[in-house]
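Structure first, commentary second.
Here's a slice of the assembly, chains where they normally sit.
Which chain is which? They are A and B, in the order written, and residues in each are numbered from 1.
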Amino acid sequence: MSTIRVAVAGATGYAGEELIRLLLVHPHVQLTHLAASAKWERPVAVSTVFPRFARQCDLPLESLDPQRLAASCDAAFLALPHGVAMTLVPALLKAGKQVIDLSGDFRLKDAALFTQWYGKPHTHPELLGEAVYGITELSAQAIAKARLVANPGCYATSVILACAPLLKAGLVEPDWIVIDAKSGLTGAGRKSETQLLFAEMHENLWAYKVNHHQHVPEIEQALAPFAGGAPLGLCFVPHVVPLNRGILSSIYLRLVKPATWEQVDALYRDFYRHAPFVRLRPKDQWPQLRDVEGTNYCDLAFAVDAAQRGLILSSAIDNLLKGAAGQAVQNLNLMRGWPETAGLL
Amino acid sequence: MSTIRVAVAGATGYAGEELIRLLLVHPHVQLTHLAASAKWERPVAVSTVFPRFARQCDLPLESLDPQRLAASCDAAFLALPHGVAMTLVPALLKAGKQVIDLSGDFRLKDAALFTQWYGKPHTHPELLGEAVYGITELSAQAIAKARLVANPGCYATSVILACAPLLKAGLVEPDWIVIDAKSGLTGAGRKSETQLLFAEMHENLWAYKVNHHQHVPEIEQALAPFAGGAPLGLCFVPHVVPLNRGILSSIYLRLVKPATWEQVDALYRDFYRHAPFVRLRPKDQWPQLRDVEGTNYCDLAFAVDAAQRGLILSSAIDNLLKGAAGQAVQNLNLMRGWPETAGLL
């Protein structure tokens, strides 16, 4: 099978680095271009910035240039800060390229909502309708036909995969969904902020953006169709934990009607019967981050608290893989008609 | 002021080690005896087992012997595995000693409940009524008169201090209290179990004992009086996080009636107006474990989600101090009529 040419814009962030790692070993692609928003007087070898790629990749890191980006590839991954991708996407689409955007720029359908959560106007609202929100397992058909995929947020992926089957089955009350999410530090990006220093974060733990994290609206938007119109009441509290990679979301719901563990298990297994990257844990065994680290899997487990009609969910992913670069490649696989797992096992 | 003689039984566990550290600098006590359940042919210097105590303490670690223990001290701290303290306490009380037990042996008033949660019969149920459950801030008067204090569990302390004011004020619904608690590894004790190995736990995170941790019944028992008879519905899920010390409990409640952040803040400040070790964080600032590490403080913060009648609490303690050894010393201070903060600042 011949390969296509792919580019990564935003190659010096954690997600960009992971995209490079995945794409170097993907059987159907050839990595042809790496760009970053930093300005270099002259291109720098990617292995100078990331010595781990020495002997594996000798591409230069180039300044971000829309023309060069479009010319270099058949498909582009954009792993840039929020607000940058929307300035690049129109030209890429016009040039006939497929685009997978890992930022928040094209996730929300409502431009006003974008402005509310990201603090800036959207420069290309006309593309919001076309962009496909890419939780692969939930929108496979639309992704297969998409020119532009909005790759979901890491927290959002862990929550949406866990909740969709329950809401669709009408099994849980939609009005008070408590999500206590815990993320490693790569989730904060490679930013020089004092609070992200090792000596600040090691032996530390805290809640942040309590109930106003920017992933809230995309979770609501993605889960709404499964809730059948019922208003969703999300209580979403992210926490930063002292580890590099991984998100564990613990989700607390109340059952509308009694259900056994076995019934819920059957419901999940049916819902994800064609999903190679969603794994259900056996009864009373709970996901550990280490079991998904370095993989594109989402591991799910749950318990039923019959006395209180409670349902407790635990959802684990690698935030840089299923939560970013891995799902992005999974989406490319669908967009190109390749096996969903190509380059991901 | 003259000093009293104190002993620590269970001196080789994490809580025991911390008790030694505190008692060595406490102005009103003299540490006279250290015992551990291990059998030594001859006593071993504590600084052989804990080199950090070299030059600071030359007491020997001795095998646990009820007679010697009673003879050695005026007050005894018991930091032993569940089930051991109840075999020692009757003799200590009979000998006129004050006892602070850090295990679960005397926390529950109902012997049947003890058996249900700890898997063994209670050998001295006649003492359960007398034992004072020692959240210092909530039972100061009873502690001041107690012969036997049951020092609360670490998770329980973080949860009870956070919830009691709200329940007392009738501000929150008691029937679905979601507690997502996160603890460092010293909480699991110094036990040689594979799952507690560094290489298993580092870069890892998971939920465990989902909804059936043994601290659940003591939380229910302690909060019940504040709820005025309403049945409590606790959903308690502890998580193990890769750090040494600290517990952060995130608690999710629903308001019975609307309340502003300022009203809730005033309620807490009034409730804890005499409590030197409870600190309220300013609005929109959340507790970090590092700020309570090495201290006896409990740091509290909360947010009101008016739209959904939600109330989100965050409670941080050092599990070995306010969650164990620190609160134990705080309780001794009350039992002896010393300043509550003696030896703890």
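Keep in mind that, in the parts below, a residue touches a chain if its C-beta (ideal position, glycine included) is under 8 Å from a C-beta of that chain, and two chains touch if they have at least 3 such contacts.
Not measured: the values here are computed from a predicted model.
Novice: With 2 chains in place and all of them the same protein, how many does the whole complex in this file have?
Specialist: Shown in place are 2; the entire complex has 4 copies.
Quick note on the criterion: only the chains that are shown with their structure count from here on.
Novice: Could you give the separation in Å between the centres of subunit A and subunit B, each centre being the mean of its C-alpha atoms?
Specialist: The answer is 39 Å.
Novice: Which bits of subunit A are touching subunit B when the two form their complex?
Specialist: Of all residues in subunit A, those touching subunit B are 175-176, 178, 180, 182, 184, 200, 202-208, 210-211, 233, 235, 237, 239, 241-246, 248, 250, 252, 254, 286-290, 293, 303, 305, 308, 310, 312, 314.
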